[in-house]
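The complex is shown incomplete by one protein chain, all other protein chains being positioned as in the whole.
This part shows chain A:
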Amino acid sequence: MEKMARVTTALGGNTITGRTMFCHLDAPANAISVCRDAAQVVVAGRNIFKIYSIDEDQFVEKLNLRVGRKPSLNFSCADVVWHQMDENLLATAATNGVVVTWNLGKPSRNKQDQLFTEHKRTVNKVCFHPTEVYMLLSGSQDGYMKCFDLRKKDSVSTFSGQSESVRDVQFSIRDYFTFAATFENGNVQLWDIRRPDRYERMFTAHNGPVFCCDWHLEDRGWLATGGRDKMVKVWDMNTNRAKEIYCVQTIASVARVKWRPECKHHIATCSMMVDHNIYVWDVRRPFIPSAMFEEHKDVTTGIVWRHLHDPYFLLSGSKDSTLYQHIFKDASQPIDRANPEGLCYSLFGDLAFAAKESLISSDSNRKPYIGDRRHPIFFKRKLDPTEQFEYISSSSALSVFETDLESGSMDWFVRTAKQYALAGRPLAELCDHNAKVAKELDRDQVAQTWTMLRIIYSSPGTVPSANLNHSLGKGSTSLPLMNSFNLKDIPSGIGNESRLERSKGESRSENILMDSSSTLINNDENEETEGSDVPADYLLGDVEGDEDELYMMDHENPHAEEQEYILPQEAFPLRHEIVDNPSALDHLQDKADSPHVSGNEAETVSLTPVESFSLISISHSLYENRLPPDFFSPIVRDMLLFYAEQGDVQMAVSVLIVLGDRIKKEIDEQTQEHWYTSYIDLLQRFQLWNISNEVIKLSTCRAINCLNQASTTLHINCSNCKRPMSNKGWICDRCRQCASMCAVCHHVVKGLFVWCQGCSHGGHLQHIMKWLETSSHCPAGCGHLCEYT
């Protein structure tokens, strides 16, 4: 920017140096203001009114203007301003409605000069004319603005905003006669100082009070306003209508705004409540502040740039009774900490992913796949050459991935949701049914879980028996190994082309959002990495390679354990041909002790080290003949947590519902609620309204149960004119007739209303019932032959 050069020149010989520093005040500050020469600052508050000189590395108290034994309310300042032309002249606004001017040149201890007691309510703001020495403007809670000539005793003119509470008044920097005033009702008015009868222009700037405004230092038409609605807006006043050109959304109501000198687009803000930081925004990048000062411990009440032409020094006063000088160099830049990545799904399941270019390009494998079906798009934002010094370069890469229809499909989810039985039958049947459903969808582990649940919880008589455990090994192949995605790309050449493509396209991104497709992908990967032909279904027995075994078990752990415990020892009719292979477990244990990883599984395993623990515990022999179901609840709980952790919240919720009270108390309410809401959310996304409703109904969670009762609105249309009924009870607004009249007794039906689908006449349930017992024609006499069944 061309102004950059001017920074040093504008300051002339008077260069400003300093560091970030602060000093304690005795009381909270309400406002601060600097002297023209940038060497002194005045701090005013309810119980403080002092002048500090700003030295190289400290603030030094120079003068206490609060004199007298019993300080009167005139000293309790809401605002203070130092004249920019005359360094002896100050003005304060008192909370009791008095405007006071101070002359530092006075020889006496009391520097109070003039007292204007014209406002009836608190004065919120005072403002000196930028070039005229004797002109002072004030804005008060009583809705009036007054202009004072300091050579006279009274105000020269009074401006009525026709509204309550003026919050801020600011003389335009360039237009000699213009000033802006902001109001509690959200309006901003522009006035000509010569015309006190009527404002020149008015517009609504904010929703709720506008707390502050500031004219741009260079661009004469720009006015920034900040309001309670947490917005900072920049208005271009050059046009006929004030036009909003920038808008910054902050996180708390905005108490002050101040344009940064020498930086056309920068503005400093502080907030009224809750948030104690000072932000400097680039109005063109409204989502993240370009700099942030976090020193204050309570809300910042006053900010001011130390020198009119120096953009690096900011002074601030705060309710925490400190006065700070901030140096730009020490500001924290949130952008450094920001997550520079973005991810979004399109309507059709395509995925866009944007990240810093540097991140993307390091991943060189990604680029080559500018294939037919996905179009990674890269673009780079050109830096504005005229842009600021500390403007952070931003260049990013955007990639778009299309969904592979097959693998991305959530078919299994939908089908499971539809076919699961959750209530209405004995537990054993439910479990069996659900196991079957899962089995049909090739989700063997889930099926197995259901079977085991049946064994645990149904009565002993029906308990099948033994060797179930051994299915675990095989289950593993199809277990959702959700963590097994390689973040690195698989070296090309392995597996065939289509498979590779798929895993590349989805690997990372899908992994983050949902593991829905995990089952499938996972299978692929197994095949790919191992190159062996392990079919996805039950086929335990032939566990050949150690590595295979280990690979499976690592992810299997919680289950391995759990299944161990449940194992009843007696034999039971096998559902499948399963070879009992007791050695398999021991064998595994050994393996797990020494995390021996080899070959191409390295990636997979290393990603999930956490899971390879507790195999040791298996050797416990807990093989009691009959254990109470309670005994297993911790395990079942762990199992549910495991599924939920994996993202299969469907399983967690289904089991929760099916088991009902048996497991309910094991899991804390909040987790349950969380699962329910996630599942319901998923169901609704798939438009499975009925099922989601069923789940809500069946849930034992209070918070979920009442979902159905909240936010339900019934819209009623008039039966005569078919228009929506207003809330006027039983009479339609438009046709002035009673809606829903009973065709038999001609009274309004306020309870159950029954009507014929053929002729749409109807009435009280019992009346119609009686009527149609004796006659088959419609009671309304329309001739329709109604039927009542």
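Simple rule for what comes next: a contact is a pair of C-beta atoms (placed from the backbone, for glycine too) under 8 Å apart; a residue touches a chain by one contact, two chains touch by 3 or more; residues count from 1.
Rule of thumb we're sticking to: contacts and distances are computed from a predicted model.
Q: Assuming one chain is omitted from the figure, identify its UniProt name from "Translation initiation factor eIF2B subunit delta", "Non-structural maintenance of chromosomes element 4", "Centrosomal protein of 152 kDa" or "T-complex protein 1 subunit zeta 2".
A: So the chain that does not appear here would be "Centrosomal protein of 152 kDa", according to UniProt.
Q: Could you tell me which of A:398, A:414 or A:754 touches the chain that is not displayed?
A: A:754
Q: So that we can see where the missing chain sits, which residues of chain A does it touch?
A: 46, 70, 72-74, 76, 78, 94-97, 117, 119-122, 141, 165, 184, 208-209, 211, 228, 252-253, 255, 272-274, 276, 297-299, 319-320, 702-703, 706, 710-711, 714, 727-729, 742, 745, 747, 749-757, 762, 764-768, 786-789
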